[in-house]
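Report on the structure given below.
With one protein chain withheld, the remaining protein chains of the complex are depicted in position.
Showing chain A:
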Amino acid sequence: MTGLLFLLPVALLLGGLGLAAFLWSLHSGQYDDMDGAAERILVDDD
């Protein structure tokens, strides 16, 4: 049972991290141009 005290916060923290990362990526406009991002990876910038 003591394992729970330790595992539960860890599980919630990891889930929360995922959620925070998603909200951050949304906010920083990473989904604004999905097609463009797919093409830009192939462009050589030099």
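List of remarks:
Throughout what follows, a residue touches a chain if its C-beta (ideal position, glycine included) is under 8 Å from a C-beta of that chain, and two chains touch if they have at least 3 such contacts; residues count from 1.
Please note the rule applied: contacts and distances are computed from a predicted model.
Between the listed names "Cu2+-exporting ATPase", "ABC-2 type transport system permease protein", "2Fe-2S iron-sulfur cluster-binding protein" or "Tripartite tricarboxylate transporter TctB family protein", the UniProt record for the complex's undisplayed chain reads "Cu2+-exporting ATPase". Residues 1, 4, 8, 11-12, 15-16, 18-19, 22-23, 26, 32-36, 39-40, 42-43 are the ones on chain A that touch the missing chain.
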